[in-house]
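Missing here is one protein chain; the remaining ones are kept as they sit in the complex.
By written order: A, B, C and D. Residues from 1 in each chain.
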Amino acid sequence: MTTKRVKEILSWYSADSAGTKANLARMLSHGRLAGTGKMVILPVDQGFEHGPARSFAQNPAGYDPRYHFELAIDAGCNAYAAPLGFIEAGAAEFAGDIPLILKLNNSETLAKGGEPISALTGTVDDALRLGCAAIGFTIYPGSGEAKHAYHELRDLTEEAKRKGLAVVVWSYPRGSGLSKDGETAIDVVAYAAQIACQLGAHVIKVKPPTAHIEQAEAKKVYEKEKIPIATLAQRARHVVQACFAGRRILIFSGGVAKGKAEILEEIRGLADGGAFGSIMGRNSFQRPKTEAIELLHDVMDIYASA
Amino acid sequence: MTTKRVKEILSWYSADSAGTKANLARMLSHGRLAGTGKMVILPVDQGFEHGPARSFAQNPAGYDPRYHFELAIDAGCNAYAAPLGFIEAGAAEFAGDIPLILKLNNSETLAKGGEPISALTGTVDDALRLGCAAIGFTIYPGSGEAKHAYHELRDLTEEAKRKGLAVVVWSYPRGSGLSKDGETAIDVVAYAAQIACQLGAHVIKVKPPTAHIEQAEAKKVYEKEKIPIATLAQRARHVVQACFAGRRILIFSGGVAKGKAEILEEIRGLADGGAFGSIMGRNSFQRPKTEAIELLHDVMDIYASA
Amino acid sequence: MTTKRVKEILSWYSADSAGTKANLARMLSHGRLAGTGKMVILPVDQGFEHGPARSFAQNPAGYDPRYHFELAIDAGCNAYAAPLGFIEAGAAEFAGDIPLILKLNNSETLAKGGEPISALTGTVDDALRLGCAAIGFTIYPGSGEAKHAYHELRDLTEEAKRKGLAVVVWSYPRGSGLSKDGETAIDVVAYAAQIACQLGAHVIKVKPPTAHIEQAEAKKVYEKEKIPIATLAQRARHVVQACFAGRRILIFSGGVAKGKAEILEEIRGLADGGAFGSIMGRNSFQRPKTEAIELLHDVMDIYASA
Amino acid sequence: MTTKRVKEILSWYSADSAGTKANLARMLSHGRLAGTGKMVILPVDQGFEHGPARSFAQNPAGYDPRYHFELAIDAGCNAYAAPLGFIEAGAAEFAGDIPLILKLNNSETLAKGGEPISALTGTVDDALRLGCAAIGFTIYPGSGEAKHAYHELRDLTEEAKRKGLAVVVWSYPRGSGLSKDGETAIDVVAYAAQIACQLGAHVIKVKPPTAHIEQAEAKKVYEKEKIPIATLAQRARHVVQACFAGRRILIFSGGVAKGKAEILEEIRGLADGGAFGSIMGRNSFQRPKTEAIELLHDVMDIYASA
Partner (left out) sequence: MTTKRVKEILSWYSADSAGTKANLARMLSHGRLAGTGKMVILPVDQGFEHGPARSFAQNPAGYDPRYHFELAIDAGCNAYAAPLGFIEAGAAEFAGDIPLILKLNNSETLAKGGEPISALTGTVDDALRLGCAAIGFTIYPGSGEAKHAYHELRDLTEEAKRKGLAVVVWSYPRGSGLSKDGETAIDVVAYAAQIACQLGAHVIKVKPPTAHIEQAEAKKVYEKEKIPIATLAQRARHVVQACFAGRRILIFSGGVAKGKAEILEEIRGLADGGAFGSIMGRNSFQRPKTEAIELLHDVMDIYASA
């Protein structure tokens, strides 16, 4: 049964087709957080992005694509997101067991220097034939390739919506116009979230922002309007607001692997700020399975009680 | 009922289909200026172009996409223009309440330096499924990317006209061939308006021009023919003339936020010169709602009595 | 009735469809030169190429797109050529009154330096829906973009011929491989005409050539074979020969605005050399209408009696 | 009859269509290794990649494309892989005698320096009309062109799977971000294999890896996790693991021509590590036919008994 809260969230997407709404509902109504309007997603694209040893050697069970399906199912995640190969390797075997998000672009780190460039590695029709609920796409606002990526996303988004899928956008600011600190600056993260919303994303994923303000023009406004950004909760709230006053599903990534206490403290801040959830890759699948499930449950509990 | 004046304006677009004419009529026959042949449009693309805080922190109601639909409806604007995300967030809820213009390209300001580059962020089919009356598109005549943008606009224009939509073109000269002052020079603005007309636009939006003349070849002609450009009204009249002797709908943008008196004086000049109306973004939605409506009404009154 | 001479000309295009032949016949059988096999065309693309004031301030009636339709009709031209906006602004009102040529690419002169780059500004389907007899396209042989333009022209030509339209090609040599004088050198103009013919053009327009020879390899041949190029008539005859031994319709442009006597002398030379006609823009529409018609009639008379 | 082992392997590709599974089965159930789950493939693309004399002068029978069909058939290979021209020259004559893999991209070595750039030289529809079981495609992870190649492969892979073909990917790391030794470093080869798997390849071909570790971030992990890479068997096992824990068919190339003892020793290492087979070009067709068949049989025997 679709809960009242899920129905409320679906009402924000009133221009979407019944098919797309049903797929959003599938993700919101699955797993331990089903019906709460919160989401925890397991993403596993590190094999492509960082290579297999860096991703899976620590917990070698992860070399097997079935492991991640099982981890997401056993932990009660709302969805599992991965590139074509990993999704193909379990989509039939685990058909119906967990909503799937097919990541349609990915970058590798064998090429030298330069700006991040995501290559298209899957299609909307791949997502359909594999029974996915959504497509995933990464944009790098601020990079030299951003214009091209927006254009690609425009085409994929139109096709996905036409075919009844939902659209999840990873929005990671980068590029020569931004300092390293600027990539997670509060003004930049809020801007990146807004861009993803304006491009028509249903679910937006950004990194937890810092209190740094990168752009001079933005700094003036933050100061003049006294926008509170001292705590992580305040910053999360600001990014939620940037996502159409909270009328788009905003989730946060976990970033580099770290200690459990540190993770949960961060989650508490995000949850307090009104985040809809988290997407946790390395912090999940690089731990032994029982530890990973325990951590994911703790994270879900924080969101459930927020 | 379509007024005589609106019928006259429609007669200028005699090569267009009934569908496109009906959508032009929808915009001309809506709101406080309905039937007068004048137009005031609310555009809200600053979230994408400048980021959310710079756009909405001053009047935080604007973070919510529904606010702008309501503002445009309550103020009696002829139409509301925005990128995909903002239009999707209200198109169903406010269906039939206000003609919509889907902006199909947008640029962000996270990338460093360089010329302005608009990315495609929506499609003609998006405009159709969202019930829009028109598509919007920005060109930057004089920029290195202009050729590519004209080509994109050509394809979108043909598709839009074939599918019965109207075409609104923002024409903002820029690029290394122009000085900063040149971007609003009278010869350049008139040229930019002419280009948009020749590309098949139904409605053209340019910035209010200054008395500066940028191009040496043009200067000779302005001087020899003694084209009057001393007052804003004269300059507006010249740009109206550049738009097929007034047989295309030419409207002006408001530019950076400023004081009310200053705005109204500018509007008076434009209206005296025969402008068909204005498109006012930041000057509207960054003010408190009642103030914004008051200002928009004042602007409409000036056009109504011109 | 199609005259014997027009039937002869049509016989040169024996590989074309009946539809394309009919459209060639429409142009050859219209106006004061109807049936003579000669053509005088009114082209008005200067609004896009040079801006509105430089184009129309001298004779402000020309700001109105209807003026040019009327001028072409009243002067008895064979056809009127213009970009999308200008054609759309009169195609319905003047339907059937004059054959139309839709120029499918155009360049503007707001961008700094560089080689000339034509942007696509209309489609073959635009030409069909507007009732045009032909498409027009400009190539710049010798420029860095030429390869790309030939490819574009190939696609447009195939589509136009498939859909029963004729193809008019403006062939203007330019680019870093040519000196300024080289752009109108006899060898280069003849070469540019040949390229347009080989690309499948039905009507080719070039500039009147000078006696200068640009390419060293060509110079040897002109000298060895003693090709006569001293007079304009001889040079025109050479370019006519380069157009498949006169079996393609070759017309000349008028270039910059100048005095009437000078124009008529040039026309006499071209007509003596066997040119099929002229295409006269600025020299026509920048004069008062009666003067322009008088001039066009004089030009037509020269061709008629050649 | 499909053996139990082949059925097991097919079960790893559960998301694929019956058509694609049947073509994988065709390759696995053909030749001397039929039913064992092991594969030895004859590839002949050196004529394109190195030129005819360097490829065939040593054993001139190889100039004739029929020779390679016969060699692959007589030696009992699982499949024969070549570019369009070579496949066309025997596909009808040897129809049904050996599964064919049409290589869809190839590079030549006449151009100077630069990164390797594969040109598309065949289509999926070519593979269908020639009765092939699979398409082949080479990627160069780490090269500047990799993003573009992944995109090409995405499109070809989707089409091939839709049309019931299998996909074989040659994954050869190269590019300015890698040292010469890095191209065969264990971390890089494992990463390249993972990328091919994630891109949806059914069969992956890489070069035998060395014990060198190229990437600093990877080195830390190999040392921390004490991944055994001292022997070729250990390294092969690691790459097998990188291919979805052995659930994708991984085969190794033979590289430059060398002595038989040396080859067989290498094969033994690869087989001990769990490799599914080898793809042997120059070491096969540059030897006299009987010697080549003897060598291929020895190689097959090693895999059969592994």
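Keep this in mind: a residue touches a chain if its C-beta (ideal position, glycine included) is under 8 Å from a C-beta of that chain, and two chains touch if they have at least 3 such contacts.
All figures in this text were calculated on a predicted structure; none of them were measured in a lab.
Q: Identify the visible chains that the left-out chain touches across the whole complex.
A: Missing chain, whole complex, touching shown chains: C, D.
Q: May I ask which residue of D:73, D:130, D:211 or D:306 touches the chain that does not appear here?
A: D:130
Q: Tell me which residue among C:18, C:245 or C:261 touches the hidden chain in the full complex.
A: C:245
Q: Which residue among C:60, C:131, C:164 or C:200 touches the omitted chain?
A: Counting the whole complex, the residue in contact with the absent chain is C:200.
Q: Touching the missing chain, which residues of subunit C?
A: On the side of subunit C, residues 12-16, 141-144, 146-148, 150-151, 154-155, 158, 162, 173, 175-178, 187-188, 190-195, 197-201, 215, 217-218, 221-222, 225, 227, 238, 241-242, 244-245, 247-248 touch the unshown chain.
Q: On subunit D, where is the contact patch with the chain that was removed from view?
A: 47-48, 50-54, 57-58, 60, 63-65, 83-93, 106-113, 117-123, 125-126, 129-130
Keep this in mind: only the chains that are shown with their structure count from here on.
Q: Would you mind checking the shortest number of contact hops between subunit A and subunit C?
A: 2
Q: Going by the contact rule set out at the top, which chains touch both subunit B and subunit D?
A: Both-contact set = A.
Q: Counting shared numbers against all numbers at the contact of subunit A and subunit B, is it over half, same, or under half, different?
A: On the two sides of the subunit B and subunit A interface, the residue numbers are mostly different, under half being shared.
Q: Can you work out the whole-Å distance between the CA centroids of subunit C and subunit D?
A: Result: the chain centres lie 58 Å from each other.
Q: On a C-alpha centroid basis, what's the spacing between subunit A and subunit D, in Å?
A: Centre separation, subunit A to subunit D: 36 Å.
Q: Which positions in subunit C touch two or more other chains at once?
A: none
Q: Where do chains touch, given as pairs?
A: A-B, A-D, B-C
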